[in-house]
Each structure stands twice: as C-alpha cells, then as structure tokens.
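Apart from one protein chain that is not included, each protein chain of the complex appears where it belongs.
Chain naming follows the written order as A and B, and within any one chain the residues start at number 1.
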Amino acid sequence: MTLFTLANPVFAAYAIAAAIMILKLMGQGWMTVYQMLRADGGFMNPEDLRRGPANPNPRPEQLAPDANVERSRRMQRNDLESIPAFLAVGLLFVAVEPSLGLARILFATFVLARLAHTAAYATAQSHEIRATLFSIGSIAVIVMAIYVLFRAL
Amino acid sequence: MTLFTLANPVFAAYAIAAAIMILKLMGQGWMTVYQMLRADGGFMNPEDLRRGPANPNPRPEQLAPDANVERSRRMQRNDLESIPAFLAVGLLFVAVEPSLGLARILFATFVLARLAHTAAYATAQSHEIRATLFSIGSIAVIVMAIYVLFRAL
Partner (left out) sequence: MTLFTLANPVFAAYAIAAAIMILKLMGQGWMTVYQMLRADGGFMNPEDLRRGPANPNPRPEQLAPDANVERSRRMQRNDLESIPAFLAVGLLFVAVEPSLGLARILFATFVLARLAHTAAYATAQSHEIRATLFSIGSIAVIVMAIYVLFRAL
C-alpha cells in the first residue's frame, strides 16, 4: 500500500501541518527583513553599507545589532532547532502507520505549540511561558521519534 | 500509484534539485573549514588553541572572528533558513501531483536562486542583489507550501 499520498488521511494531516510549519519558518525570515527595514539597520555584512536603493543613507551604526531584528533572528534559530526535525519525524511517523487520531493529536500539538511559542516570543512573554511551549513542541517530536524507533526495530 | 520513485519524472526532478542543494549545504561547511585554514584562525572553541597537527603554532588571537570565516558561516546560516524547508516542501509538492512543467520551474527557480545567492554573497555583491535572490528562493518555497495546503485541505 502507498502511504505517502493524499488518499491516506494520516499523510494529508501531515501535509497540512508541514505546510503550515514551512510557511511559519519562511515567514520568520520576512519578519527579520521587515524589522531591518523598520530599524533601518541591524545589518550583518560590510557591503550592506553601500549606498543604493535599499540604503540611500548608509551609516556605520547600521551594522550594530538592533533589538527587534535580533529577536526575530533568535526566533528563527529557535524554529530551526525543531521545525526541520518535525518535518522529518512527521513523515517517518506516517510511514509507521499510527492511528489517525494519534497522528492528528501529535501534529496539531506541535503546530499549535510552535505558533503559540512564536506569539509568546514576539511579545516578550516571560521565560516560563516560552519554555513551556518549547517543551510541548519538543516532546511531541520526541514521542514520534521513539514511536518510529520502536516500530522499526 | 507510487509517487516517490525515479519512474515518476516529478520525483526525479525533485531528487536532482534536492541532491544539488544538499551538496551546496555540505560544501558551505567545507568552505568554512577552508577559510579557517587560510586565516589560520576564526576558531570558536577554547580547545582549538591546543598545539597539534592542525594547529602547530597556537595563539589567542586565533579565537577572534575572521572576516572570511564569518562570511562563510553567515552564508551557511542563510542556507539553513531555506534549504531544509525546500527539501521538505519539495517532497510534499511531489506528493500532491503538480504538473511536471510547474514542478521543474519551481525546483529550478529555487536551485538557481540559491546558487546565485551563494555567488553574490561570496563576492560581497550589494544588498539589493542578495535580497532579490533570497526573495526569489523564498517565494518559490512559499508558493509550493501554499499549493500543498490547498490540495491537502
């Protein structure tokens, strides 16, 4: 039987969760761009100080870190520590044929935890809230990885 | 029908694009190694100052950032913000059965934009060129993710 098609509802659930997470990840890059435009700074490369349409008025302090740009970069790094792992483990999870209910719960848990983590990080919520949401997403990935390992061994 | 085999020309196109992007990503790591050898510095770990075959003449300034090493690291971080997302979304795109023409255009767009971005970044081209190439690659991923979402929902 072919598991990796939209005819398999577990795969369809994975495809939706994965597409949302990929959009989230790419969107964070654009958020960094937006924050750099807003700050007119937070650049990282010496050549970014060349005069041009994107920077009509270059100044050395544009290479200094900007709080909002750095926050967006930290959020993206945080995403990169778990979203690629989720994308891979979710596909493996489809391959080991879990129940549709379990798959939906774990996929939704990861996606919602990550979106809530983004909202909490962007609005500088307290460490406890961020850590809780990070943990929920991380545990969803770990549960799927252990499940795959037990089924494959 | 099994979509994930080389008998499916959309999958074959994905496999070629993905393999090139994986080689690009791994190659950037080796570029960082090369730049560290050339600079005889740009190291990040205190233990890298131990005398040994790789470092016969250790000096504290080897832990200072080196411009070329840091550039290669930024290029790799930039890759990591989009190549893993492309690898995942490309596979999902294969699964939702796009036309071969559309798949080839989007895969080629991402690969060429990323290779051109690498060339522009390595040679310190202006911010506008780098931003344009980043945007093209990012939009290719976003288009595929939205297409997957619409097909799967």
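Simple rule for what comes next: a contact is a pair of C-beta atoms (placed from the backbone, for glycine too) under 8 Å apart; a residue touches a chain by one contact, two chains touch by 3 or more.
Quick caveat, the model's predicted, so the values are computed rather than measured.
Touching the left-out chain: which of B:16, B:131 or B:146?
Spelled out, the listed residue whose C-beta touches the missing chain is B:16.
In the whole complex, what residues of subunit B lie against the chain that is missing from view?
2, 4-6, 11-12, 15-16, 18-20, 22-23, 25-26, 29-30, 33, 43-48, 50, 52-55, 76, 80, 83-84, 87-88, 91
For subunit A, which residues touch the unseen chain?
Against the left-out chain, subunit A lists 1-4, 67, 71, 74, 80-82, 84-85, 88-89, 91-92, 95-96, 121, 124-128, 131, 134, 138, 141-142, 145-146, 148-149, 151-153.
Operating definition for what follows: only the chains that are shown with their structure count from here on.
Find the geometric centre of each of subunit A and subunit B from their Cα atoms only, then give the gap between the two centres in Å, rounded to an integer.
17
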